[in-house]
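The next block holds one structure in the form of structure tokens; read it before the comments.
Only one protein chain is missing; all other protein chains are in place.
Coming up: chain A.
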Amino acid sequence: MSQPTPANEVMEPAVSVRDLAIAFASHRVIDELDLEVQKGEFLVLLGPSGCGKSTLLNAIAGLLDVADGEVWISGRNVTWAEPKDRGIGMVFQSYALYPRMSVRQNLSFGLKISGVPKTEVDARVDKAAQLLKLEELLQRRPAELSGGQRQRVAIGRALVRNVDVFLFDEPLSNLDAKLRNELRVEIKKLHQRLGNTMIYVTHDQVEAMTLADRVAVMRGGTIQQLAPPQEIYRRPVNLFVAGFIGSPAMNFFEGEIVAGEGPRLKVGDAMVDLSRYPFSTNVSPGQRVILGIRPEHLAVGPAAVGSVEVESQVHITEPMGADTIVWASFAGESITIRTDGEFNARPGESIAFHFDPARASLFDAQTHLRL
């Protein structure tokens, strides 16, 4: 590859997947998938089990044969290249450390294979060990390490390869909650310090939201939405993304657009004024739509100007410390409201709550696409 001259420098994607298809037997689990990851970007592939996110990652890594399409890494077509020749480092969910080797041997195994001189190997291993605080553990076997230490060794093994692209396959799933939080922060720091391209597979939306520059939400082998975390949270493109992102999940109510001055929505007995809703497509009276409101965008108490106020009955409350989750009913549907931790209500009590339609999401009832 010739170095691009500054004059005609184009931002070349670090990883580019073009028209990719992956088939198991004759069944295509991924078909016609396109994805571009920019240099230095932290991209998270997020989705429920079986959505194809790990399959996509393995295809990028070269661990799976593609049925169709191409994979480009750092400007090279690596569709049929061996994993080792793709300029990637990979971290696995089960750590996948070589059990009969010491930590040092685990870190240096790949370098020795590729014929890196011994002094260089030692230097890279020591640097990675220092970066990941593994110096004290270099002589130990994986069995003598804790889960967090093992995963740091696994990250180190990717690190010493001096590659541009790191692939993470649910690296924190096997750790307990506290370690997961610690290591998540470490991975983020690592990305900030090294500036490598990182592709990170997870089913944990907290990891996705906190780590990602952009999130690709996947389902059934397709990317549903590819956008920065805030965008995915604020403006989900369809019902699936809206329901998948956020905890507790977004509330959905089906209703009908009614004619009037500006669009209005009839949900049960309530009338929602949508004049402030940022429509991206036209709606017509009589159209069935689904209104989505996040629990944290519902507020208990009298309405401010421009927002919609509704009456509801409390079923239960779940005090979480900082917040209290209120489960109530509205328009025949269950509704969850995230309120202040101080909030207190008895079951059966009637409360008023309101929301700002500008922060809600509207989806077509048929296509499930955002309106």
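Note that in this section a residue touches a chain if its C-beta (ideal position, glycine included) is under 8 Å from a C-beta of that chain, and two chains touch if they have at least 3 such contacts; residues count from 1.
Please note the rule applied: contacts and distances are computed from a predicted model.
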Protein that the absent chain corresponds to, by UniProt name, given "Carbon-monoxide dehydrogenase large subunit", "Carbohydrate ABC transporter membrane protein 2, CUT1 family", "NADH-quinone oxidoreductase subunit E" or "Alternative cytochrome c oxidase subunit 1": "Carbohydrate ABC transporter membrane protein 2, CUT1 family"
Options A:89, A:236 or A:263, residue touching the unrepresented chain: A:89
Residues in chain A touching the chain absent from view: 58, 61-63, 82-84, 88-90, 92-94, 96-100, 109-110, 113-114, 154, 157, 161, 169
